[in-house]
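Next up is a structure, given as structure tokens.
Not every chain of the complex is shown here; the ones you see sit where they belong.
All chains are identified by letter, namely A and B, in their written order; residue positions are counted from 1 within each chain.
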Amino acid sequence: MPARLIDSFGTTDAFAELFSDSAVIDAMLRFEIALARSQARLGMIPQSAADAIGQVSSLDAGTMARDARESATLAIPFVKALKAQVGGAAGFVHYGATSQDLLDTTLVLLLRGAREVLANDHARLTQALRELSERHAGTITLARTLLQPALPTTFGYKAAGWFGAVVRSWRRVSAAFDEALVLQFGGAVGTLAAYGDHGLDLAAALAGELQLALPAAPWHAHRDRLASLVSQCGVYAGCLAKVARDIALLMQPEIGEVSERGGGSSAMPHKRNPAGSVVTLAAAAQVPGLVASFLSAMPQEQERAAGGWQAEWPVVACVVQSTGSALAALTSVFDGLTVDAARMRANLDRAAGAIGQLDDLERSEQYLGAAEALRRRILEDTE
Amino acid sequence: MPARLIDSFGTTDAFAELFSDSAVIDAMLRFEIALARSQARLGMIPQSAADAIGQVSSLDAGTMARDARESATLAIPFVKALKAQVGGAAGFVHYGATSQDLLDTTLVLLLRGAREVLANDHARLTQALRELSERHAGTITLARTLLQPALPTTFGYKAAGWFGAVVRSWRRVSAAFDEALVLQFGGAVGTLAAYGDHGLDLAAALAGELQLALPAAPWHAHRDRLASLVSQCGVYAGCLAKVARDIALLMQPEIGEVSERGGGSSAMPHKRNPAGSVVTLAAAAQVPGLVASFLSAMPQEQERAAGGWQAEWPVVACVVQSTGSALAALTSVFDGLTVDAARMRANLDRAAGAIGQLDDLERSEQYLGAAEALRRRILEDTE
């Protein structure tokens, strides 16, 4: 179990597990076992060696993290530990592969797991938003611009706006996952030269074993697919944060139009805080800087970077976990959200009175037909 | 002409013009004229008013930038200046529209222009990379990992790697442009209420006038499309910077495998600097932080933000211009790049000698067949 207290809002139990030491080692093992199995099938190593490697079901992380610093790669202590477990098959472990084949594919496998969790929560959130929008299709409320009351809208249209942004952004995340979840396999310098004429066959076999797509070529120093994924997570997290900010603002008692089930206060028992929105905002706030870190590291030297690549793992893991944490928190907000339509109406009336423009307000309220049409367009556009 | 000396590498003449004061005013005018024309066609305003508005071909920026600060929106001084030009039609200017309709659509129109310039340069760059890769399909060179000599590869495969990343990233930029280049039109709070039952008809007519796609709904506070565009520019710029870094490293005289036509030095006339690569790197280095700025501004309050939206224009304009500047600089690098195949061979031999592993090197050189197959896969994948 990772250190969690220093970052309570940056991950969830599920995500912490997905990027835990044991999950990392498990994914690394999967790569090496699949590699050995593929190589045995192609006659590159003895089947007995592949069998021996395939027997290893876990390794102790031990001092691997520390040892990784000595060689600037986790692959070296890992392969060493693995070799120590397989007796005579040691010489066939990681055969012809390079550190980055192992580590990038490991990251891809971890991301595949994360995608599932994200997809599940996303489905829950959008379902909740769609229902909220439908339920409040006719709930008149005050639109606010620059934090000032403006004119009437419907709460259903407002919820549809949230829905549309979240759905569009997830589509991009999903497409970016499709592109990024590909095998990394190129050998020392990406030429597959160690495998003579059989490099591409082996790559295809390995991809098959791991059920990963095979890209046109290895991508050791070309990080655009991951960069796109990380960036689209940033866009998605930004959309989640926008919803959370709206909720937190609407939940100000002076406005009081919605209310989270909320959390308490250690000093003021009477308080009801927008806890889920706050966690969403706190988690999402991590992401933009991390996206910049990833993009800044893209100019990676020649066939393998001296620093930029090695900076990626924690960035990607944090982006995904923070996004997932924000998503989980926001989903929980909508599990228990109370909408106060009467208060919305009262706020609208008060605003109309204050600004002496009842006519305008009434007219626009009367013409909320377009808002309803737009609301339906959003829900249909993104089904 | 904008202030250019403080940012000589952040834009080009073409991009500076595209985002100049006159270009901004021209795009703003196009919106208002198209709006009036559409409204006249739908009988919302007199045709004569639309004609009067349509006569205005330019406005003086004057103190608009300063005045914009008073109201936190450029739309107000602009609309005021426009009204002053149209006599009796003043009451029909900007009718029913909101600041953000005008300003967001203006940005979209500017971006449409920028896309063309980017696309042209991108086509030149990828053509050059493709040719370079073909020409050097058989040029053996030393691959380097962590800045250390590793094993042989071909320069053609290396160029194909650059090509593939740039092409994939451009596809994403292009798809993001497709999504982002849509009309913004919703009226005061995005409901089109000012237009009664004809809001959607007007929106469609306006989109047609401006030859922009009509999105499902206005997107005043939902910035995901722009965020995706900005982010994908960041990924693309990162790929350009990676190529530039490689060139600058290969051009070190101690390596000397390629050479830019290059630039001079004010203190050392004998020097030949990787000027194009340096400009590429300098321009691209601007982008990641700007992407973070855009993403950080996404949690925009309710129906229109108090700060986040207003922060976007310079960020988007800088991202696009910096990306364009990096692209132009890198394209010029390949216009005059010299490749020294003999030096590549010599460096390879020297590395082989130094590490006493001639056998390994020879073997992998002999098996560069896979590299050639991978090279072709990349070129075919991305045609």
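Note that a contact is a pair of C-beta atoms (placed from the backbone, for glycine too) under 8 Å apart; a residue touches a chain by one contact, two chains touch by 3 or more.
The structure presented is a predicted model; accordingly, all values stated were derived computationally and were not measured.
Here 2 copies of the chain are placed, and the complete complex recorded in this file has 4 of them.
Note that only the chains that are shown with their structure count from here on.
Averaging Cα coordinates per chain places subunit A and subunit B 26 Å apart. The part of subunit A that touches subunit B in the complex is made up of residues 72, 143-147, 150-153, 157-158, 160-161, 164-165, 168-169, 172, 179, 186, 188-197, 199-200, 216-225, 227-228, 231-232, 234-239, 241-242, 244-246, 249, 281, 284-285, 287-289, 291-296, 298-306, 363-365, 367-371, 373-375, 377-378, 380-382.
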